[in-house]
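Shown here: the complex without one of its protein chains, the others still in place.
Here the chain labels run A, B and C in written order, and each chain numbers its own residues starting at 1.
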Amino acid sequence: MSSVSVDAWMQEASTVITANAERLTELDSAIGDGDHGTNLTRGFRAVIEALAAAEDELPPGRRLILAGKTLVSKVGGASGPLWGTALRRAGRSVGDAALDGPALADALDAALAGVVELGSAEVGDKTMVDALTPATQALRTAVEAGEPLADAITAAADAAAEGARSTVPLQARKGRASYLGERSIGHEDPGAASTVLIITALGRALEG
Amino acid sequence: MSSVSVDAWMQEASTVITANAERLTELDSAIGDGDHGTNLTRGFRAVIEALAAAEDELPPGRRLILAGKTLVSKVGGASGPLWGTALRRAGRSVGDAALDGPALADALDAALAGVVELGSAEVGDKTMVDALTPATQALRTAVEAGEPLADAITAAADAAAEGARSTVPLQARKGRASYLGERSIGHEDPGAASTVLIITALGRALEG
Amino acid sequence: MATSSMRKLLNDPENVVRESLAGLAVAHGDILTVDLATQIVVRADAPRSGKVALVSGGGAGHEPMHGGFVGRGMLDAACPGAVFTSPVPDQMLAATTAVDGGAGVVHIVKNYTGDVMNFKLAAEDAADEGIEVESVLIDDDVAVQDSLYTAGRRGVGATVLAEKLAGAAAERGDDVAAVAGIARRVNERARSFGIALSSCIPPSAGKPIFDLPAGEMEVGIGIHGEPGRRREPLGTAREVAAELVEAVVSDLAPADGAEVLVFTNSMGGTPLLELYVLHGEIERELTERGLRPARRLVGPFITSLEMAGASLTVLELDDELAALWDAPVHTAALRWGV
Partner (left out) sequence: MATSSMRKLLNDPENVVRESLAGLAVAHGDILTVDLATQIVVRADAPRSGKVALVSGGGAGHEPMHGGFVGRGMLDAACPGAVFTSPVPDQMLAATTAVDGGAGVVHIVKNYTGDVMNFKLAAEDAADEGIEVESVLIDDDVAVQDSLYTAGRRGVGATVLAEKLAGAAAERGDDVAAVAGIARRVNERARSFGIALSSCIPPSAGKPIFDLPAGEMEVGIGIHGEPGRRREPLGTAREVAAELVEAVVSDLAPADGAEVLVFTNSMGGTPLLELYVLHGEIERELTERGLRPARRLVGPFITSLEMAGASLTVLELDDELAALWDAPVHTAALRWGV
């Protein structure tokens, strides 16, 4: 039964975030302060350093917690605490078990709950929640339908992408973009865009 | 015998300086601080106001002195004291007499002497002196040759223009342009350019 | 973006905050110290035993805020994050423990999602260590409505005033509740509004955050370089002053004839020659409304890198706040009475 390697996930996430840093910064310039790409690039690079230094025996859940705490310690801004909390809650949910389909579904549920608890955003507020929520739901649905993990992740990634696209016509009600009022309409939310990348990265972190 | 009306000269000078303010500022931007056009525009406008308020009986020499003192009081920079001194010395030289050919030649001699005394510039230093010196000489030559005042002024204006053009290839040795060293080469000196305008204006101030 | 493609004096843009802090440290070693590892700025004589300590922080790029406000009579410590990025809880905890004098610590938190979240995590960490932290939220910007449909009003110019006034209260020996109370009073009785004539260029972005043609202005801006509420043609200084004063005063609703502190701030790229023109117009507008400027602060104090623009903060004074304003302060950016 396949599962996700935490280290590989974080490595893939770092790679794809770094490769998309300029685009994320552009999105965050249209409706923000132009730092989202730099923030997450810094954060995920620190995460893979921290994981590389961790003991090989450290279980997946603890690895996710370490990743989350690293993001909190290195990123700042809004996305640091939000993704930091997401990964910490995911890690607590996973514990020592392998990150198979059901564990990943629980992990994403916990991650989303953490983000919503901290940031109070709802779907439609034009934030990362607009991508993370459908992704979480799609993964849950696919896993419960017995689909292979790779397909479940693909469904989650597609749902995330659709969710990110859905933020374009929205007026922001949370975060810095909300200061722009109607002027936030017509632009994709940077946090949603980066969520697509992070979720999609799961698909390249499968093992076993 | 014709002579120059001081008030008409100053009025014409003001008109043509104002009309060329942007060009003078451009020249002073290439090799200076971009204020020459504004400086002289301000100065000559104040001069015509002062002359308009002066008593009609005030003789030409005193009118020139008033013009010079007004320039000193209103312009600042390098061109204020220089043209202010020029007109004051010219006025002292003219006294109560009319500004006919010989008087104008003496007046320009005195003006030039004042500028050189104050600023210590020589021909070839890339300053207003490069235009005023040939203009003064040309007027003197024409007057002593018995030419009509209008023709003498035209000769002076042509000489001034030739002198201003001669500043283009020079490296400045006085004034702000001298800070640029070799980079001042290839640009016309703004003070020489405005001198052409002021001398040429004499030609539209003839009376009698 | 290569350093040399920007009109900036930098080495590697990734190191700009650390290197700037190093320069701050050598320039002002008499009043502050910098821990380059944690990236915090601490008052040189910290901790001051028995005194309530004041800590603030935020993204870099707003200098002199907050590092330039560390010293006697104002902040005990400041935490700069990356440019326009809230600092991390680790910094805030390090700063808090460094300055804790046993009388409690007040965190001055500007109302931005990131600042609020990071300071919240830090306050929890401090509580774990037994340090009493009182957090004060600053949300003086009138450009944004505080509603269910926004992230709330931004903390801008009143932050500077709160840091000075609460700092003076701490210096005179007030307890933590009273110091926090002063900061909250400042927040309640001050309002701000700003306009931009240009964007700004974060070093890591390498280009302006948005495009603003000459002759137009962004109205209702924050301090992180994001676009404002709307774009308008740029008017005269008199017209801009009228717009700033109307926005601030109509929201603040001060008492008739109230004495006020007028804080006319340059966003960084507007030179003093122009700022004083604007300030003169602002005072004229205020006095025409019957208000009485009794204290002033004019200059670049809460900035957005090289952004051309200005903001107005008006604080309704009372005798106590006026006395706290006049109290001695010794920081890199504000100094009097010492």
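Throughout what follows, contacts are C-beta pairs under 8 Å (C-beta built on N, C-alpha and C of every residue); 3 or more make two chains touch, one makes a residue touch a chain.
It should be emphasised that the depicted structure is a prediction, and the values quoted were computed from it without experimental measurement.
Although it is not drawn, the missing chain touches B, C when the whole complex is taken into account. Only one of C:50, C:130 or C:233 touches the chain withheld from this view, namely C:233. Of the candidate positions B:81, B:134 or B:163, contact with the hidden chain is made by B:81. Among C:275, C:291 or C:315, the one in contact with the hidden chain is C:275.
Of the listed residues C:78, C:258 or C:308, the one in contact with the hidden chain in the full complex is C:308.
On the side of subunit B, touch with the chain left out of the figure occurs at residues 25, 29-35, 38-39, 42, 72-82, 118-119, 171, 173-176, 178-181, 183. Within the entire complex, the positions of subunit C that touch the omitted partner chain are 3-11, 16-17, 19-28, 60-61, 63-64, 68, 83, 197-198, 212, 214-215, 233-238, 240, 264, 268-281, 283, 293, 296, 298, 300, 303, 305-306, 308, 310, 335-338.
FYI, only the chains that are shown with their structure count from here on.
When C-beta pairs in contact are tallied for every pair of chains, the largest tally goes to A-C.
Inter-chain spacing, taken between the CA centroids of subunit B and subunit C, is 54 Å.
If you average the CA atoms of subunit A and of subunit C, the two centres end up 32 Å from each other.
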